[in-house]
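Excluded from the complex is one protein chain; the other protein chains are retained at their positions.
Moving on to chain A:
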Amino acid sequence: MPHSSAIAPAIEIRGLHHRYGAREVLRGIDLQVAPGQIYALLGGNGAGKSTTLNALLGFLAPASGTVRVCGIDPAAAPAEARARLAYVPESVALYDHLSARENIDYFLALAGAERGRSSVIDPALEAVGLPGHAWDKRVGGFSKGMRQKVAIALALARHVPVLLLDEPTSGLDPKATLEFNALLATARARDVAILMVTHDLLSAVDIADRIGFLAEGRIEEERTAGPTGERFDLNALHARYANPGVAA
């Protein structure tokens, strides 16, 4: 889906700097994600991907720059910002002794959903394609892909405008990756703004509308899918990704 500058971004980061002690990990990041857009932030280990996510989640206050989730500063009003976003961690860990349904119900309750939770859980589980026989099974026996489906179902059930994904395809087999990308497409169709930090170039190319290359704390380059649906040039991207710090 092409990015439209007329739509106010659901995720907006401008001039974001952050440091851990003497080490500056973010050196002025600028990034916007509009509703109905998937942004893949690519980068190697230590590039600053997780710190960027932490700033969006309100887990840290940036040294300088602005971070907004639906216009809300997560560092100043974390609860308000978190009410508008869903986060799927790299390794989805749930309560193993609860079923998929119960896990989602628990987290929905945490998110403040008072009643009628069951009416949104089943459609969400159905939407993510989790087999019906697994809904009431303890998630302790689930594969990583199934756990991720539960986490995505939770995000869908919350009906939030922003989805943050941390290395979502790490450890997934190709089939599961395809299924996962299909899920993201479903969310995008619901006008959810999705930011995924990843080092999985193939998955990013397959699903993202925009790709940003993060290296040494700054986005060195951004690429956008073609306006008429053309995808990215994988070879060019691969060459770019393999040589961080070298401008294309």
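Worth pointing out:
The rule we apply is simple: a residue touches a chain if its C-beta (ideal position, glycine included) is under 8 Å from a C-beta of that chain, and two chains touch if they have at least 3 such contacts; residues count from 1.
The criterion applied here is as follows: contacts and distances are computed from a predicted model.
Hidden chain, UniProt protein name from the list "ABC-2 type transport system permease protein", "ABC transporter transmembrane region family protein", "Stage III sporulation protein AD" or "NADH-quinone oxidoreductase subunit F": "ABC-2 type transport system permease protein". Screening A:E102, A:D122 or A:E221 for touch with the missing chain picks out A:E102. Of the candidate positions A:L85, A:A100 or A:A215, contact with the hidden chain is made by A:L85.
For chain A, the list of residues touching the undisplayed chain reads 50, 54, 57, 59-60, 79-80, 82-83, 85-87, 89-98, 102, 105-107, 109-115, 151, 164.
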